[in-house]
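In what follows, a structure is listed as structure tokens, so that the remarks can point back to it.
Missing here: one protein chain of the complex. Every other protein chain is in place.
Order of writing sets the chain letters: A and B. Residues in each chain are counted from 1.
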Amino acid sequence: MFIHRSSCISPQHTFGNVDMDTCVIPENNILKVIEPKYAGIPLNILRRMGKAVRLGVGAALPLLTGSEKPDGVIIGSANGGMEDCVKFLNQIIEYEEGRLTPTNFVQSTPNAIAAQIGLTTSNTGFNITHIHRGLAFENALLNAIIMLRENKNASYLVGGVDEVSSYNYNLERLDGWYKKEKVTGTDLYDSSTEGSIAGEGSAMFIVGNRREGSFMEVRGIRMLHTDDPFEVSTQLREFIAEHGYHDAFLSGENGDVRIQSFYNSCENILDPEIVKLHFKHFTGEHPSTTALALWLAVRFIETQQIPEHFIKGPAISKPLKNILIYNTGKGEQHSFLSLSFVDH
Amino acid sequence: MDRDQLTTELKQHIIKYLNLLEKTPADIIDDQPLFGDGLGLDSIDSIELVVLLEREYGIKINDPKDGRKIFTSIITMVDYIIANRTK
Partner (left out) sequence: MGRVVVTGMGVISALGDSVLSNHDALVKGTCGISKGDLVRSKYTDNLLFGEVKIENERFKSLFNTKNPGVTRTSLLALHAIEEAIKDSGLDNTQLSTYDTALIGASTVGGMCQTDELYNDAKSETTGSVYMASYDCASVTLFLRERFGIKGVINTINTACSSSANAIMYGAQLIQNGFAKRAIVGGVDSLAKFTINGFNSLGILSPGYCKPFDKDRNGLNLGEGAAFMVLEREEDVKGKKYYCSVAGYCNANDAFHPSSLSENGEGPYQAMKGALQKANLLPSSIGFINTHGTGTENNDEVESKAMIRIFENVPPFASSKSKIGHTLGASAAVEAVFSILALHHGEVYPGLNFSNCIESTMLIPVRNTENKKLDHVMSNSFGFGGNCTSLIFSKD
């Protein structure tokens, strides 16, 4: 599967004027998105959209200009429109199940993102939303791979979106997933405490079977449910054997001491000269970070510019061509992606 | 509260309930159709307006379809509120 175009709205300068060198610092350990002006969304439609829907539609629209009309929209989002969900919940309780306004309910469903993308672009093709927590986006990618096998001349918009809302932030916080001590950037990786930092964002891609016009091929994807680091590294070995050499490893390590063993067990089986990169200081932690990691990988390969703050080591001595992404947020769901530079 | 004040207040409520971005009461013309080509509201908005009438003015409309006549314009809404408000 080839990636033709990509777009990303995140807590960093990844949309519009892209600036990968500057790192926005988390506030109270939360990295909130920098929302653009959403020029392409009519005000009448924008007024109803919750944040997740805005992020999804906002990142998708630049990819859908001109003659680009994909054959479908495939989205992964673990939580969908959480803030709208909470607003509706509040109405239920505060008005004691009396007469309530429906917009929050309609906008809260996770499929509202894909639905609104379809609606604003009059796309009557395939439309689906995967919500499988930390593997929602990965399932969306796999779904795209399958649809492209069945429809050889098609192209699809595939993306991942998740928002930080007061509700899911609170639940995750109560459940111990965020650090208590302040994090300002790459110091995230030096900590030996539990938890990470919260993040949110949206990354969208146009994918197809054509090599022309593409810089990046998705060679393979594998998903895993396990709490055993040895099983993860065993599966990774098999995955690498299947997809060949990689010269970079983009790691989803997130500073959570409980999860580090998974990342260590994977790094330990890699050749030492493979360049190790990390990104969660840039994106924060949320269920759809693999989507942002994929956007970063595409950007790195296309520009061959990788700011220092992403690099764990060793130093980069030659152009990077093949990137392996490994991500787990909570040590229960894991994914590997093998990506390869398309030589023209 | 006189009619003008009520009209402005109603417009402020409508802007808030329907989240009409970048609109002020001055932008909403009193006799402009609220649905279709005028302000461009739709069926979900009419449900929201029913809730607005109940929460802000204590007026219960049992069948949302009755609402469409009341919601023709700001003028018809203000007339209805003056005649039926319980708050």
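Criterion: a contact is a pair of C-beta atoms (placed from the backbone, for glycine too) under 8 Å apart; a residue touches a chain by one contact, two chains touch by 3 or more.
Since the structure is predicted, the reported quantities are computational estimates derived from the model, not experimental observations.
Within the full complex, the chain left out of the display contacts the shown chains A, B. Shown as candidates are A:135, A:161, A:259 or A:275; the residue that touches the absent chain is A:135. When the full complex is taken into account, the listed residue touching the unshown chain is A:171, out of A:43, A:171 or A:257. When the full complex is taken into account, the listed residue touching the unshown chain is A:97, out of A:97, A:181 or A:308. Taking the complete complex into account, residues 42-44, 47, 64 of chain B touch the chain not shown. Listed for chain A, the residues touching the missing chain in the whole complex are 48, 72-73, 78-80, 85-86, 88-93, 96-97, 99-102, 105-107, 109-112, 114-116, 118-119, 121-133, 135-136, 139, 142-143, 146, 149-150, 166-167, 170-171, 174-175, 223, 225, 332.
Definition applied: only the chains that are shown with their structure count from here on.
Here chain B touches chain A in the complex through residues 17-22, 40, 44, 47-48, 50-51, 54-55, 60, going by the rule given at the top.
Remark: chain A residues 43-44, 46-48, 95, 99-103, 106 touch chain B in the complex.
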